[in-house]
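Here's the structure, in structure tokens; my notes come after.
For this view, one protein chain was removed and the others were kept in their places.
Going by the order they are written in, the chains are A, B and C; count residues from 1 in each one.
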Amino acid sequence: MAGDGTLALAALLLHAVAFLVLAVAAPLRRLGRPAGYVSILCAAGSLAAAVLSWRAHAGEAISRLVWTWLPTEGQTLATVGVLADADSTLMLTLVALVALLVQVYSLGYLSDESAPALGRYYAYQSLFAFSMMGLVLAPNFVQLFICWELVGLCSYLLIGFWYQRPAAARAALKAFWITKAGDVGFLIGIVLLWRHTGTFDLAEMRVLAGNGAIPLAGLAVITFCIYLGAVGKSAQFPLHIWLPDAMEGPTPVSALIHAATMVTAGVYLLHRTDWLFALTPDVLAIVVWIGAFTALLSAVLACVQTDIKRVLAYSTVSQLSYMMAAIGAGFSAAGFFHLLTHGIFKALLFLGAGAVIHAAHSNDLTDMGRLARRMPQTAIVFTVGALSLAGLPLFAGFLSKEEILGAVRAGGFTAPFAMLILVAFLTAFYMFRVVFLAFFAEPVALHAGAPVAAGVGAHASHVADAGHHASHAAAGVAAHEPHEPPASMLLPLWVLALLSVAIGVYFTFVHPEPEFTSPAWLMPVAVGSAVAGILLAWATYQRRAIDAASLAAAFGPIYRSALARFWIDDVFERAYLLAILGFSRVIGWIDRYLVDGVLNMLSAWTVTAADDLRTMQSGRAQDYVYGIAVGLLVLLLWVQFG
Amino acid sequence: MGLQAYLTLAAIVFCIGLFGVMTRRNTIGILLGIELMLNSVNINLVAFGRYSGDVTGMVFTVFTICITVAEAAVGLAIVILLFRVRRTVTADHLDLLRG
Amino acid sequence: MNRLPLLSIMTWAPFASALIIMFFARRRPLLVRWTSVVGTGISLVASIWVYWTYDRAAAGFQFQEAFPLVPSLGISYLMAIDGISALMALLTAIIIFAGVFASWTTKERSQEFYALLLVLVTGVFGVFVTLDLFIFFLFYEIAVLPMYLLIGIWGSSGDIRPQGIFGWAMGRTGVGTKEYAAMKLTLYLLFGSAFILVGMLALFVATGSRTFSFLELQTMQFEPALQTWVFLAFYVGFGILAGIWPLHTWSPDGHASAPTAVSMLHAGVLMKLGAYGVVRMGMGLLPDAAVDWAWLVGTIGCINIVYGALSAMAQTDLKYVIAYSSVSHMGIVMVGAATLTPTGLNGSVFQMFAHGIMTGLFFAIVGLVYEKAHSREIFKMGGFGAMMPGIATAFTIGALSSLGLPATAGFVAEFLTFLGAWTSDYPWWLFPAVIGAFLTSVYVLRVAGQIFWGPKAPDPHFQHLPDAQGPEWAALGILVFVLVLFGVLPSIAIAPVDTATGQLLLRLTGQ
Partner (left out) sequence: MTFETLTLLLPELALFALAVVVLLGGAIRRGVAMGWVTLVGLVVAFALTFTVREGASLLDGAFVQDSLALFAKRLFVASAALSLLGSLTLRTGAFARRSAEYHFALVASLLGMAVLASARELILLFVGFELMSIPLFLMTGFLKRDAVAPEAALKFFLVGTASSAVIVYGMSFVYGVAGSTMLSEIPPAVRDGPPLLMLGMALLLAGLGFKIAAFPFHMWAPDTYEAASMPFVAWLSVAPKAAGFVVIIRLYLAGVGTAALIWTPAIAVLAGMTMVAGNLMAIPQQNIKRLLAYSGIAHIGYMLVGLAALSSSGVAMLLFYLIAYTFGNMGAFLVVQAVAQSEQSDRIEAYRGLAQRSPLLALAMLLFLLSLGGIPFVAGFWAKLYVFWAAVERGMYGLVFLGAVLAVVALYYYLLVARRMYIEAPERPEPVHVPRLLGVAIGTCVIGVVGMGLYPAPWVTLAQRVAATLFS
């Protein structure tokens, strides 16, 4: 019975229940914390169900439940349901786990939100968890797209959670629009694919693909369109710009949505349909190149951020690109593997950052320093996360990252491979830059002119979470000391930390044999570059043996353009203002003054003509006789010549 | 071709009358113009009757003359009435009603 | 087949209550309102009943009621519904029921207001459920005429400063005033109805059989020449009401000036009435011409989608934004219909329904906001989300539906239309349609963000605004519920519609 997917369904529906309860029962929602308990309860149950169904579907077991959703011409056009197999249930478990932890964590993190706001927050959380699971378990493209959009909606709602702050409101819109732009491609892709294969169903389609029943002509266009959707969701160049701004949302949201789950949906999509993409190798090539490029780009950007969350955001972008590259190289399993491990430790990092922000009341690295003394536990778990991200042995990121590198190389993409190695180095560097600056080094504020201070200084989001935590400071805790977060926040941190170590240790010794052979030098190179990065960071920011300023100067142009985010955001800004708004003004003007104007012109003319015409009615009897005479004349002429 | 001559004469008289109606400033003058027009009709009728040799034309003429008289009477009455109210019989001044 | 004349009840109940209001409810506002509630409630119940008891297996026209009126001219009181008209009747009933609540706070001359409104609704119901072309036309006129007074008396004037070329003309015609809007709308629609009348009479003459009955006309084969120009006449006539480009300009002015319930009804239902006319009369009676002219209908529809969305983006007056969004969405309806594919046509009909509810919701909300904040200027308002969370949420749901977000009715409609477009003879229609959906997301969320989910506006008037209360909740609640319900379970709407569209297309393309 466990095999038939009902467990997966239960995991899915529990969150739906939570959402409905919170959405409909307004009084409960307005209570705040109780609402949180409800949704946490459901999340816990959902996790249990997820784990069980994962166990049940480990191996080859696949179970499928579908119901008709859209009828047409008497038959079924589209269905909804669950498709539970090893991958989906594994992903399901990850989502359930992170969702649960984040919801618990939020209890502490958002403790000083107003009750209704908190209720709203948990309603959104449940909705998100539900939609994400629906996406993971989707048996067909329609449901996939539906949930795809819904998670986008949740991200929009949660980024804009503090909508009273202009930055947050703007970021929410930006995120929605950019991802929506990608989804336009995705939607088109689905429609085209439907006509191409005659079905939405993944399983059926896979069978068709298996026996080569899918015509290859034009398939590349379709897969590319679908890939566009992934580009939007998983923040690939050039649509990656929304993710850093999305950090305006509460940190737990960033952890759940913008690190562990939603943003990985694109990767998951490509992994789910790798058999389809396998038919169009040139599209896969594009995926690799874009992936590698985005990885490098965002890694560089991450190095110059002074907002701790933005560093993590860019690192997320670059890690996602890692996965994309692997999938593009044709070994989607590697990408999926990294997706899972990354989900764990990136969530850990974000939650850790949240704890830091919670304590320091600022996102800005320059406001931090030596926090390790005040909050040792946080320091430890954060470092664990950093090590995982850097990909050192015994930590979660180690094997997954190495597999990706191997995969890309095995795929025969040398240049991307080189770029990714470089990225590995940069990753370690910027991660430990954060670690040292935040936890171990002296507060840099003392060291005037340090490049970190010259970061994207003026950026509005610097007050991100501090904004609402200012209540602390206002509350007279002037001589206030950073302190460990409450248990509700520490617990999830430790769980995640231990998990990443456990995974790391497990996979350091137990190598699953990959589908490709990577040379012996690969592992040392990868680890070496990571270590090099760490050392450089240490030398620069801990020992200050190397002056950060001169370091920055060494990369002058890159550094400066990185500060300007390579002007990509500006380009989009312009495009929005000029192309869309500007054009709309033109159309609006045309509508009002030409299309409608002509109409008004006609009527105005008629009225004027009428006014002129009545002057004929002069009031003099003799003019009236003139009228008769003229009429008579005309008639006579007509009789004569007509 | 006597008929032609009569008809032409009638036409000329008619046009003179019409011209008078359209140009005279004095209302009485206009009335006279109308009388001319009607009388041209009489010329026509008599001529036609004479040349087609039946009396209907003459009969018609008699009717026309009577009716013309009646019209003249009514017209003059109205003119007098108007003069009482407005102290003028100049057609151009009678344009209170217009537009 | 059924003993109770449900369709007549549905149609005439509002009219009856209008009479009651006119004669027995002098100066008793509450009685007026409750009479309207009861009248429209009866219609609602009847329509739901019809909708559920409609025999999907049998399909075709059901619940027939017929008795001859003018046998000599073949005019008869013939009422029946199929899947499409059942859904449309349901839509009408829902909108007006909500509309009665939404305009609960009408102050001046509320008695006449409700009376006229109910008469109008009678016309709309009649159009949807009658199958006699002549009666159809009469109902159509009933549905159009009261609009002049409804807008003229209870409407509100916006401020549009005439400028640019034709500026003087706009000044001269008094653009922006409610009188202008009312006059424009009435004349425009009557002009359109002239075309419809001519077309119908042409068919009537062409059939030697001397009948106005749709059922009989349906069985006839008109010669191509006649079909062509009659179809065009219908297309222009109904198209004006459906707001096809470039004959749409009455709709923004009209909807912006109209009082809440009227804009709800007009944008929500009457524009659909135009589309319904094109589908029922144009395609139903003139299959060959419909196939020949599909390219025109669809292409104009595409123009509508993009053009409407962009115009909506350019507006600063909330009501104008909504009105233009209607123009854009009617484009989707038209494209869906023009695809001549089952999916597309289902999508089109479903979009009529979805957009009807959605726009009804929008206009209800605009009405509430205007009533509380006394402003329609988008960029003067801001941060209302904190003060009126209920209204804000409702608006957001409406917005999501209009940008075609899944789990709302809008998505299903648009998705089906897209599928239909791509499988039609003119696949490229897909792209303007999809782009239109994207543009919608831009302007509609921009508005939502500006007014509700953004920083507070400095204006002191906007500091303390009440949320919706009392009957207003009923209006919002009903509409939101329907919007989401049909988004989550579209099959309850698609299934009956499917039975009708299938038969229609069978005659059209013989597939």
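Note that in this section a residue touches a chain if its C-beta (ideal position, glycine included) is under 8 Å from a C-beta of that chain, and two chains touch if they have at least 3 such contacts.
Model, not experiment: these values are computed from the prediction.
Wait, the hidden chain, what does it touch out of the ones we have here?
Answer for the hidden chain's contacts among shown chains: A, B, C.
Among C:Leu19, C:Ile48 or C:Leu190, which one is in touch with the chain left out?
Among C:Leu19, C:Ile48 or C:Leu190, only C:Leu190 touches the chain that is not shown.
Kindly note down the residues of chain C that lie in touch with the hidden chain.
So the residues of chain C touching the missing chain come out as 70, 72-73, 109, 137-138, 141, 145, 148-149, 152-153, 179, 182-183, 186-187, 190-191, 194, 197, 201.
Given the full complex, what residues of chain A touch the hidden partner chain?
Touching the missing chain: residues 606-607, 609-611, 613-614, 616-617, 619, 621-625, 627-628, 630-632, 635-636, 638-640, 642.
Could I get the residues of chain B that touch the absent chain, sorted low to high?
10, 14, 17-18, 21, 27, 30-31, 34, 37-38, 40-41, 44-45, 47-48, 52, 54, 56-57, 59-60, 63-64, 67, 70-71, 74-75, 78-79, 81-82, 84-86, 91, 94, 96-99
Note that only the chains that are shown with their structure count from here on.
Which category does the touching pattern between chains fall into here: line, ring, star, complete, or other?
Contact map by chain: line.
I'd like the most central chain, judged by C-alpha centroids against the all-protein C-alpha centroid.
The most central chain here turns out to be C.
So which chain is farthest from chain C, going by the mean of the CA atoms in each chain?
B
Measure off the straight-line distance from the CA centroid of chain B to the CA centroid of chain C, and report it in whole Å.
66
With centres defined as the mean C-alpha position, give me the chain A-chain C separation in Å.
The mean C-alpha positions of chain A and chain C differ by 37 Å.
Using the touch definition from the top, which residues of chain A touch two or more other chains?
In chain A, no residue touches two or more other chains.
Touching chain A in the complex: which residues of chain C?
For chain C paired with chain A, touching residues are 160, 164-170, 172-173, 175, 184, 245-246, 249, 253, 307, 310-311, 313-315, 342-343, 346, 383, 385-386, 389, 400, 403, 405-407, 411-412, 415-416, 418-419, 422-423, 430-431, 434-435, 437-439, 441-443, 445-446, 449, 453-456, 490-491, 494-495, 498, 502.
Would you tell me which residues of chain A are touching chain C in their complex?
Contacts found on chain A: 68-74, 77, 116, 142, 145-147, 149-150, 153, 156, 160, 163-166, 169, 172-173, 176-177, 180-181, 184, 187-188, 191-192, 194-195, 580-581, 583-585, 587-589, 591-601, 603-605, 607-608.
Mind pulling up the chain B residues that touch chain A in the complex?
Interface residues on chain B, with respect to chain A: 18, 21-23, 30, 91-92, 94-99.
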